[in-house]
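Removed from the display is one protein chain of the complex; every other protein chain stays in position.
Labels for the chains are A, B and C, by order of writing; each one numbers its residues from 1.
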């Protein structure tokens, strides 16, 4: 900590800085002990403007003073070493690749590079060792990704359980927040007093991404898990927080409800023990007694939005167990998760 | 219709007339061709008052003029032959039984009598023949029930499919409206910007009631279905309409998506062909092309709230198929469903 | 009515047919006794497509069968005589004028022509005689407008009162529905669990439009009323219905609460006595006893959304009286109001 005070911070940039995820990156990086934002990239429309004039700021804390007057760029040129990407998937592939060719470390929340063989797709509490995939990336820079927000929560819980009791099948039904659709995102006319039982592309991601995350690291790629996943995605009228109904069938041994509760509750994050700033010691909060928790509004900010909550673990007559899972989609499920990945990378390769 | 105009209507009463379900009964029975409300029963607090003074009316149409001045009773005495019960389950057992002993036909929306051997539990599109169970009831009067609202929608769809392609397993996750909790029901502070993943007693009902409904009528009881059901109930911030994510595994033959869509869409209600007033010819509305439907607010009033909507029928990697199901919980799922049951009873035993 | 059956309907068109107001026109004109939609105009993006393929239909009833296959046009050419305009104000001026030059009757919900001297701005229950302004329009066709939705409700009530007790000052605060912003309109992220105390351009309209509506018809223009109006506009999270808190100071005589209640309740629409299809006999519904009404969701559909509700009329210590006013913004406040204007025009000039 004494060292931290005198350590020079790493200059980082935000790609897609005016968007919903970009804003969250800026918010969460305020006062970060090792990262300092000094580069903001957005589309040509914003280019050349001060950030405060370019952005339609939607966070619940003010724009950090150190950020307000930074002039937004649209060129893929920067001195910053590490770049957080909240780019829209329509442009992310090309821009992220250009920066990587130029030697930058890209920590991306976009879907584009996630499934490439040599790109780590990290829920680091589950598979931080996959970070080593970057060593097989041939570009001067590197690309690291985090999964879709709806994937993150059930796959973290399942990933933790899978190491102890191998999983055969997962059924997951989500009730997702509107903030997951970005900004302006969902028209209010579509969601007030309504549930929309469809989110484009979401179910496909939830059914494939966990297989890579829970897969086995080979030399230069991941051997995917053979778990069978079925998912159903719904949009509900909540601001933040994805709540998921999760059912699991195990391969052989079936733990009891008590074993699962105890195992998840006592699970400690390796990242925390590495001393990473954003890591939570017990990243899974378990509700054992209160039978109507977790709830979206009430529990989404546990551990500043970096924990996943679990409740109502109980026996299931078709699968073995079922439970309720909740996470904050734009913190742990997006910007916060990406920042933790960046801290992991720095711990491995820059310290 | 000419006959209808000169036919004398059947006098009916409403038990629990000031409650949420009681109000819906009164609303839906306005201008009913064969029923005429002339008895209103409620708790002692309301007894002796005109209905308009006793009720905190919450329907979106005014109190029918013929109802406003009826004096509410709290005694279990009436000349009405047929009684619709929206009684709270804390009192329904005793009161309904007393009326039945007294020779009345009880059409009950309460849970208390549903699982008694000789009490019909009807989704009549699926099991109208179970009405014959009343013949084994020994009381002068009879008791007929409809299932819990969250049961009605998936069990109607599954019940129809099960006759053609026998079902082995059902997994259902619900997103239920606040009106299902009655009035005052859920505090607003608990549900705004929130999802509550628990409704007391709801999952138990969804896992057992369909087994009776899809069971086989024996002489004086039902042989329950052997389908295995797993359910998860969630409360969301919508006024009316329960949306359900339904997964089904069949016993042997697995129909294609097209076969299911076609079969459900062309399914015709026997009740309609009996000429029952509240029956819908095609009680299952199928969305084949629009991939984000049904939606709660948009589709709950299809066929005046008496149809169930189905959409997104698709293959499932664990079960055989999955789909989205929607119904109006206080119409088809409660008062409207009960009225259809009453029409069925009259058609069988009073015509 | 016999006549109605054999009368040939008037062919009408919808400008901006795929937008929110355009859809409402189509919905409300289904089964209209004198109008028949046979022309749909929208932007070039929709041109050449069948309506069902061009529209993102948002109404709560299905697209009328007679409309589904009409091919949308983008040219200002049609055989229809009368055109309902739900055009966006960015294009309405030019297109409406072109059609008027071409001899068409334009019934416009857009703001562009409202304040032109010779264009009637109608809340016809208040100022149907202003329709005669069209006689001073020099184009072959004519343009008739209705006011902004937030203006309609308080200005109807004030306009009715003003005839009996001349008004000096009006203060109005609105709580407006999201549907007033069109579609996609307001992002859900902006309005859930929120109030936005600003709607662009809204207050200006509410402060000027009533002065024309309550003005005096001169030969070829309106002498504006000298009432002073102050307005404050807020957006709240309701689907439909603008609720307004209205305070009024009279010039001389101050009616009692009872006088106002009785006068408004007994007010009969001249349009109704002309026999116009969409006119309501008593267009103002007064709540005298229930002290917490009107309420937005509960009362917006009174008289199929064509009535304005008034409640809580009471003395005011600064003004003379204050009250609550409610109306359905996309029915009486937009498409429904415009259709009534068209019926009025036809009654005057086409019968």
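In the analysis below, a contact is a pair of C-beta atoms (placed from the backbone, for glycine too) under 8 Å apart; a residue touches a chain by one contact, two chains touch by 3 or more.
Note that the coordinates shown come from a computational prediction; the quantities given were computed from them, not determined experimentally.
Enquirer: Which of C:84, C:183, C:319 or C:345 touches the chain that is not shown?
Expert: C:319
Enquirer: Of the residues listed, B:55, B:158, B:191 or B:246, which one is in contact with the missing chain?
Expert: Going through B:55, B:158, B:191 or B:246 one by one, B:191 is the residue touching the chain not shown.
Enquirer: Taking the full complex into account, find the residue in C:88, C:102, C:207 or C:259 that is in contact with the omitted chain.
Expert: Hidden-chain contact among the options goes to C:207.
Enquirer: Tell me where the left-out chain touches subunit B, residue by residue.
Expert: 20, 58, 178-179, 183-193, 237-239
Enquirer: List the residues of subunit A that touch the chain left out of this view.
Expert: So the residues of subunit A touching the missing chain come out as 60, 192-193, 239, 297-298, 301.
Enquirer: Which subunit C residues touch the hidden chain?
Expert: 169, 171, 173, 175, 192-198, 207, 228-230, 232, 234, 236-239, 241, 243, 245, 247, 291-298, 311-312, 316-319, 322, 324
Definition applied: only the chains that are shown with their structure count from here on.
Enquirer: What's the chain with its C-alpha centre farthest out from subunit C?
Expert: Centroid comparison gives A as the farthest chain from subunit C.
Enquirer: Same or different, please, for the subunit B to subunit C contact, judged on whether over half of the interface numbers appear on both copies.
Expert: Same, since most residue numbers here occur in both copies.
Enquirer: Return the distance between the CA-based centres of subunit A and subunit C, expressed in whole Å.
Expert: That gives a centre separation of 48 Å.
Enquirer: Measuring from the mean C-alpha position of subunit B to the mean C-alpha position of subunit C, what distance in angstrom results?
Expert: 40
Enquirer: Give me the residues of subunit B that touch two or more other chains.
Expert: 192-193, 239, 297-298
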